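Below is one structure; the comments refer to it alone.
A single protein chain has been omitted; all remaining protein chains appear in their positions.
By written order: A and B. Residues from 1 in each chain.
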Amino acid sequence: MSPLARKRLGRVALNAAGVAVFLFAVFPVYWMVATAFKPNDQIFTTSFIPFPDPPSMDHVSRVFTQGVAGNSIWRYLLNSTIVALSAVVIGAVFALLAATAVARFRFRFRTSFLILLLIVQMVPAEALLIPLFTMVKRLGLYDQLLGLIVINVGLTLPFSVWMLRTFVAAVPKELEEASWIDGAGRFTTFWRVLFPLVAPGLVATSIFSFITTWNEFVFALTLIGDQGKYTMPVALQFFVGQRSTDWGGIMAASTLMTIPVLIFFLLVQRRMVSGLVAGAVKG
Amino acid sequence: MKIVKIAVATSVTAALALGLAACGSDSGTTEPTGTPAASGPKFAGQTLTVWRLGAPTDVADKYMNDLNAKFKEVTGADAKVQWIPWPDAQKKWTAALAGGEGPDVTEFGNDQVAAWVAQDALSDITDVVKGDSELQQIPQNLWSYETIDGKVYAAPWGGGTRAVLYRKDWFDKLGIQAPKTWDELVTAAKTIVDKQGKDVDGFAFNGGSDANMSLSPFVWSAGGDFASFEAGKWVGKLTEPGFKEGFQFYTDLVAKDGVSGKGRLTQNSVDIAQRFAAGKVGMYVTGGWDIAAIKEQSKGKIDESKMGFFSLPNKDGSGPAPAFQGGNDIAIWKDTKNAELAAEYLKLASGKEFGVRYAKEGGLLPLYPDALTEMGTDPAQKPFTDTFAVAKGFPASPNWAEANDTKAVLQNAARSVIDGKKTVDQALADANGELETILNQ
Partner (left out) sequence: MAQTSTVARGGGDPSAPARRHSPRPRRRTGLPNWLVPYVLLLPGLLVIAALLLYPLYQMVDMSFHQVGLRQIRAINPTPAEFVGLDNYNSIFESDLFWTSLRNTVVFAVVTVALTLLLGTLVGLLLNKLGPKMSTFVVVGIMAAWATPPTAQAVVWKWLFDSDAGVVNWTLNLLPDWLSNLVFGRSDWSGQPWFNDTITLYLVLIVAVVWASFPFIAVSVLAGLKSIPSELYEAARMDGATAMSTFRKITFPLLKPVFSVLVVLSTIWDFKVFTQLYLLAGGTVNRDAFNLSLWSYAEAFSSPPKMGLGAAIAVVLTGILLVITFVYVRNIIKTEDVR
């Protein structure tokens, strides 16, 4: 086989593997979307129905027109977006600072801090519910989106710091030293040299924080009193009744809830794959 | 640089919020306690928080608006409604108790009242109830869940009960009449098994999470009961003759009469409903909501014309057997800062006008006898209203839930009898000991 043909064959195999991964990942998602478009008798059935036949807009239009718990579905999406975006931005800044500290400096309590970050992640979040609730209450943040933002920063921060410090550590120190020698200040060095190189890692951790925050349920339920301030995961629970559950509605709302995450991802992922990184290293 | 500015702005805001809030500045929405105008109603300017469970439908929204408008008219105070999703109510109440950020008035499932009273979460409203002539019209047998140690902690708001759902088309085809005695019930079930096939349950045995709702009518009909509260502790009654008779009949449905499959001893009413929808069940004990669910699950093959309800009969045919009394309550949260106003709200909501409306519009049974009688003129509702008039509750102990489904005491006893591992006497004696331990822990 000629090298060219082998190369082409390799490309085909790679693409085929890509398609297989895509199918495995997407099939259950497809099932969620398909269910959103199935009339009820096709959801509760004893036979296998691959496509909604005929598709029904019942659930989707119900979710949009009737809303949930007296508010339009957009309200919950907006609340979720506010909470998730704020938590991600604040969390990213705090995490990057802390990660730089642990990856670039030696100081007392550094090891203790790292171990601490690990331990707090080991505790089941449900076990912290009551103490955290009292804490938020004491901070005067009950029934406010700000309270949820702060909580989510707290819940995702240990992970982000832990993850980011490896990315910061991977940046050769010489690059920064060169910048220092060029007469740049601390901040300039940080912003011009370190930040671009850590960007892919920052994006990966931000996506993680975004999804965690976006799906967070227990605190969103308990820390909010007014249903106008509930987030999407809580709104989803309203489809579960005392004796029956509106699965079509849940799937329609879940589909709706998945879309903003994909949008967020498409917005930030370019930073991860852009030539920025390679360019910076070369330069 | 735009991003930097945003980042700076947000993080500074967050830091400020944390810092400031930690200093104890409470930015919560405390309503100003308005001084009532000299001529205005007593509570003008005050606000109550009311928790309702579930998602508000248009009907429920209108009901709450009407109720709150009336409340404003009578007391001058506002009521703010907050809706809580059903599956999460437990967490919400727990957090409310821990944080002191609870409601003033809340809706409750009546079987949850005892557990929350044990946690000191609900106000004693005995005086409120006894002093209200409308609430006194609700029959005494409907206050069993709400009364603990002689004190009342909640008012029944709407009721529910269970009856026997049966295949009307099979009954017509096989010439079976709705059973009036236990013997007729067994005969009917046997006929169904004979004619419809051996894999069909003539009368489906429920041994799953809600088994006691199916077992209890037989026990109560025979004059037995689960336990009673005597001299400060719970005493198990499982070994008394009445209970034994009902229990024996219930297990015999499988063991002796063979009208329910031996391989399905742990199915609950949801599982049975699915088999019913697949045409494999003739009769079983459930609530009115299953008709719609089954129609949906069977894709309309089994619709209203093929289903009907009858009240489970007493053994000797003397009317309907007592069945489990379910339903929702309204209660005053112990931590309320305005108990007097909350009591006004409770009296108005569960009073005759709004109490009956709550029940009817929510698909429940009204608690006021004349409204219940009126509802019974609808043949579809009659089996329920008949049964409800003699309905009873399970032991009002906070630990009942543990015996009922977590440890599944009677389900295990029934299984051991049917499997032939224990005699009825032995199984019930063991179960009685276990039940007493759980209830008195």
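Assume a contact is a pair of C-beta atoms (placed from the backbone, for glycine too) under 8 Å apart; a residue touches a chain by one contact, two chains touch by 3 or more.
Here the structure is a predicted model, which is why all the values come from computation and not from measurement.
Taking every chain of the complex into account, the chain not shown here touches A, B.
Per the touch definition above, the residue from A:Asn40, A:Ser56, A:Thr81 or A:Asn215 contacting the chain not shown is A:Asn215. Looking at B:Ala121, B:Val152 or B:Met375, the residue that reaches the missing chain in the full complex is B:Ala121. Mapped onto chain A, the footprint of the missing chain covers residues 14-15, 17-19, 21-22, 24-26, 28-29, 31-32, 35, 45-50, 93-95, 97-98, 100-102, 104-107, 110-111, 113-128, 130-132, 134-135, 137, 139, 150-151, 153-155, 157-159, 161-163, 166-167, 169-170, 185-187, 190-191, 197, 200-201, 203-204, 207-208, 211, 214-215, 217, 232-233, 236, 247, 250-251, 254, 257-258, 261-262, 265-266, 269, 272-273, 277-278, 281-282. Interface residues of chain B with the unshown chain, by the touch rule above, are 4, 7-8, 11-12, 15-16, 18-19, 22, 90-91, 94, 97-101, 112, 115, 118-121, 209, 334-335, 398-399, 401-402, 405-406.
Simple rule for what comes next: only the chains that are shown with their structure count from here on.
Computed centre separation for the pair chain A/chain B is 39 angstrom, with centres defined by C-alpha atoms. Partner chain A is touched in their complex by these residues of chain B: 4, 6-7, 10-11, 14, 17-18, 21-22, 24-29, 49, 53-56, 61, 82-83, 85-88, 91-92, 94-95, 98-101, 109, 278, 287, 289, 292-293, 296-297, 299-300.
Against chain B, in their complex, chain A makes its touches with residues 40-41, 44-46, 68-70, 86, 89-90, 92-94, 129-130, 133-134, 136-137, 139-144, 146, 149-150, 153, 191, 218, 221-223, 225-227, 234, 237-244.
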